[in-house]
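All protein chains but one are shown in place.
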Amino acid sequence: MDALRLLTPEITITIFAFAIISLDIAWNDENKSRRILPWLAFAGGLATLLMIFYIWPHVDQYNYTAATDAGREVPMLAVDRMSLFFKMIAVLTVILVGLSAGEYVEKHTPFRGEFYGLMLLAGLSIMLLVSSTNLIMIYLALEFLSITSYILTGFLRRDARSIEAALKYFLYGALASGVMLYGFSLLYGATGSVDLATIAGSLETTQAGLVVAAVILMLAGFGFKIALVPFHQWSPDAYEGAPTPITAFLSVGPKAAGLAVLIRVMVVALPAFDVNWTPILSLVAIFTMSVGNLVALWQTNMKRMLAYSSIAQAGYMLVGLAAWSAAPPSAVAYLGGVDAIMLFLLAYMFTNLGVFAIAIILENQMGTSEIADYAGLIRRSPYLSVALLIFFLSLVGIPPTSGFIGKLFVFGAAVNQGLYVLALFGVFNSVISVAYYFGVLRNVFFEKGSDESPIRVGVAMNTVVTITVVMTLLIALYGQPFIQLAADSAQILAANF
Amino acid sequence: MIESIPLSYYLLLSATLFTIGAAGVLIRRNTIIILMCVEMMMNAVNLTFIAFSRFLDSATGQVFVFMIMAVAAVEVAIGLALLVELNRHKDAVDINQFNSLKG
Partner (left out) sequence: MPFEIPFVQIVWWAMTACAIGGAIGVVSSNNLFHSALFLVLSLFGVAGYYVLLSAGFLAVVQLMVYIGAIVILVLFAIMFSRRMMKPTEDEMNRQWLVSVIVAAALFSWLIVVVNSVSWPVTSAAPTADTVLQLGLAFLGSYLIPFLVVGVLLSAALIGAIFLAREKVEAEEI
């Protein structure tokens, strides 16, 4: 396929984003046509998704990663199955968040065009980031994602908390990207190139100290996006202050993007390099899981609790990467850790977006997101209560939910490589997480709430909750296609050896 | 002529600038000063890139620096827009006073 056709998803989403922003300017506030803007964003997301499916069969899963820029159809962007998988996650996130944002946005801000336009652009930036094979592209796409996230986090300008959250996010983000750039500059100096594959080819073993330093510096940038401990301080504040649909977006989109780019850098630029990454990655994974889970225990605000819970979830995903780094090169294709991350991420996306959809519904109704206000939800909306139960079971990793399959694969990969301590930490952390998830559920099912009026759920919201519930169960009950999908997408790793 | 200043001088210099910037971020509490310090760190990075670009004789470093400058400019614009907006809500630029969220 030629370059232009391989880039159709990116081109489609860009066109829709700018169309929405332009139409928003063209139609003044009284114009009734502005009501279609959210649906235009939805259509844009669907069109992009279709383009991804259209490209999928034509993409050779092996061909791209090993090739340097010169041999690639699209310079600096690898359109392989791994990047398409992450693009799919990005677009699905944008679609589901866009659908669940409707009422919230209408209630809180008159600027609908900017909201949906910027959200599509944030989706675009993730799509670019996950396929970047060049430090320049990685930097640009990462900054693109950061800048759109800052704006979206501060979107409720009337609300000081939203602006404050955005400012904190911004300060940490600018610092993280500066530190990351220093790492990039060291790699460039050592190899004279910014192309990942060329870097891999020209690194020498005498440069081990330098490479370790560069990776630690770069980890600041990627870890900031994924919210790994110790680069997570921004996330609870940003999650609490941001508009709730954006919190949902932040909890999935940037995490997926950061993981994808971390995987690509580790796998493509530093594959056969003679440094054992397992201790660094395991340590970060253990800290991320433990801090996330332990601090989540004390939270009283749903958004804040979910912030810490999603930090912990990112820690589980990192277990997969640690397992990959410990694997002998030949074992990467199946159960090698990376396919586990992808499967976990797929499950996590549906589950977490489902939880946030419920949080948005309740916030629309009650105006707060305190866990105490979830009391007596079972009497107000049995459907949402049961859905929440399923989502939380999935986040803990109890069958028959997708979270169980994800954790099974991630911890299974760790055990496969003999990382028993790491897997044990993972399981132990999952047990801790039961406490706070079930704390919410106890409120929902057994406490008596002050308000007994039934919860009204709109059509879009109902769709989101239903889709996420179905997918959360489907990945567990009929998992083979999804496992196959993840393994297929992770195949590029095998091509490197 | 340029060879009279070796690469290691530039690397040392940029490490120094980077550290001064980092120290400023850690020590100071004023948000605008923190922002300026981050800009100084970016500048140190740019200097490293350009020094490498010269001593490796590759244009890539200059391309990268150009991109960094373009992005840094808009990033500052966003940051200051947020700061000015927050200033409409509050009388503070001290980072420790941003406490409506429990830090």
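Labels A and B are assigned to the chains in the order they are written; within every chain, residues are numbered from 1.
Just so we're on the same page, a residue touches a chain if its C-beta (ideal position, glycine included) is under 8 Å from a C-beta of that chain, and two chains touch if they have at least 3 such contacts.
Computed from a predicted structure; not experimentally measured.
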item: Selected residue (touches chain absent from view) among A:L128, A:L175 or A:A460; value: A:L128
item: Chain not shown: contacting residue from A:F111, A:Y383 or A:F438; value: A:F111
item: Among A:A160, A:L186, A:L377 or A:I455, residue touching the chain not depicted; value: A:L186
item: Residue numbers in subunit A that touch the chain omitted from display; value: 14, 18, 21, 29, 69, 74-77, 107-111, 114, 117-118, 121, 124-125, 128, 134, 136-137, 140-141, 143-144, 147-148, 150-151, 154, 157-158, 186, 189-192, 206-207, 209-210, 213
item: Residues belonging to subunit B that touch the chain removed from view; value: 1-5, 7-13, 15-24, 26-30, 32-33, 35-37, 39-40, 43, 46-47, 50-57, 59-60, 62-63, 65-67, 69-78, 80-85, 87, 91, 93-94
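The rule is simple: only the chains that are shown with their structure count from here on.
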item: Residues of subunit B touching subunit A in the complex; value: 11, 18, 21, 25, 31, 34-35, 38, 41-42, 44-45, 48-49, 52, 56, 58, 60-61, 63-64, 67-68, 71, 74-75, 78-79, 82-83, 85-86, 89-90, 95, 98, 100-103
item: For the subunit A and subunit B complex, residues of the former touching the latter; value: 135-136, 139-140, 143, 146-147, 150-151, 154, 157, 160-161, 163-168, 170-171, 174-175, 178-179, 181-182, 184-186, 188-189, 192-194, 233, 236-237, 240-241
